[in-house]
Structures are given as structure tokens and as C-alpha cells.
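In this view, the complex is presented without one of its protein chains, the others remaining in place.
This part shows chain A:
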Amino acid sequence: MSLTYVDRLLYFWFKMSAGPYNYSYIFKYIIIGDMGVGKSCLLHQFTEKKFMADCPHTIGVEFGTRIIEVAGQKIKLQIWDTAGQERFRAVTRSYYRGAAGALMVYDITRRSTYNHLSSWLTDARNLTNPNTVIFLIGNKADLDAQRDVTYDEAKQFAEENGLMFVEASAKTGENVEEAFLETAKKIYQNIQDGSLDLNAAESGVQHKPTQPGRTNLNNDSQTNRDNCSC
């Protein structure tokens, strides 16, 4: 009886996973940075073109997608927005693997979020592949009056560490599009000039669309324990 329903579901997943979308690549992005710097708002602004002022705290890893065009190629971005709380740090580290792009965000009105960048950068460097494009975003550029980090020092930090950099605002949308697109362009360029090996398991780029989820947080295959104690 319920066959049609199940069919529909299977069908739906088929569509979502391997539907005939007209894109050639999937790039995986992660967004990292301290809590409250506006990571989720940036993601939302990018996928929905809206500012979500009362964005709930991310407790986990949000997922968003959008199709963009780079050099005439359609590319699907799969974006993982991680929880910034220190206590989740150990868990969110699992999500770095296989990211083609990392957007590292601080809040220009809160110096502490800038000071923590080196620790985020260490994680990003250690946990992603050497070709992962890291893009630094100084968010909340609309709050210039409350600025606590100058553009120049951040720019210098970016240069010293070989990062791409903009100041952006998830509120006004300023430079948001640019940050995501520039990252994609850079990744695409890496593919074109051969420095990013698509066959490498952790390139973060897929040629064929596959299901977004099911990131195996672990190296080895999952042991589905039904019962942990006794």
C-alpha cells in the first residue's frame, strides 16, 4: 500500500543526490571563526540574499547550497557553516576534511575574534589539504563606528599568511557574494592550472554531483553500534 509513498521518497532522494543538475563541479566550503562573528548570517545572505538578524546560534553544522557560475561553468557550492563555540571545536574539526574552500570569519567590532584567527588558521591549515583556498572575511563592515580592528592590520595579516581578504557585511550584503565567488574562482583556477588534483580524495571538489550529506566524520567505516554499554 505504502509503496508509492516510499517510491516517492526514494525518488526524491535520487533527485536530491544525483539529479540532472546542470553543473559540472561541486565545491565544498567550510565557514569557520568565533561564535557570533556572523558566519551563519553570511551563509544565509549568500544562499537567500537576506539578512537574518535573529539568527539562532548554530549548534551543529548548518548546510547550504547554491549554484554559481565561474568561467561559464556551473558550480554547485556545498557550504558547511560550523558552530563557533570553543567547546564544539573538537567536533567541528571533523568537518574541515575535504573542504576546497575555507571562509575564515572575524568580527571587525570585536578584537578577540580577530586575535583568535591564528588558532583558526592553524586548524584550517592542519586539517585541510594544502590547496584549500582560505579566504579571510572581516564581517560586520556596516558597523564601522564600532570598529575594533583596522582594515590595514587585517590586510597585513592576510598577506603574511597568504590569504585572500575582504571586509564584508552579512547585513548589507556588501562583498558577501564576492567572497564566495572569489574563493570559487581561485579553486577553479587551481583546477585549471593543475595544482588541485581532483582525484585526490580530499580535494573538496567533485566532478559528479553526489549527495551533500553523509560526511563520514571518521576515517574508517562506521561501526553502527546499537548498544554502547554492557
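Brief remarks on what is shown
Basically, a residue touches a chain if its C-beta (ideal position, glycine included) is under 8 Å from a C-beta of that chain, and two chains touch if they have at least 3 such contacts; residues count from 1.
Here is the rule we use: contacts and distances are computed from a predicted model.
Missing chain, UniProt name from the options "phosphoinositide 5-phosphatase", "Mediator of RNA polymerase II transcription subunit 20", "Methyltransferase HEMK2" or "Cytoplasmic tRNA 2-thiolation protein 1": "phosphoinositide 5-phosphatase".
Interface note: of A:Val37, A:Val70 or A:Ala83, the residue touching the hidden chain in the full complex is A:Ala83. Hidden from this view is one chain, which touches chain A at 1-5, 8-9, 11-17, 19-22, 47-49, 59-67, 83, 87-88, 90-91, 93-95, 97, 211-218, 222-230.
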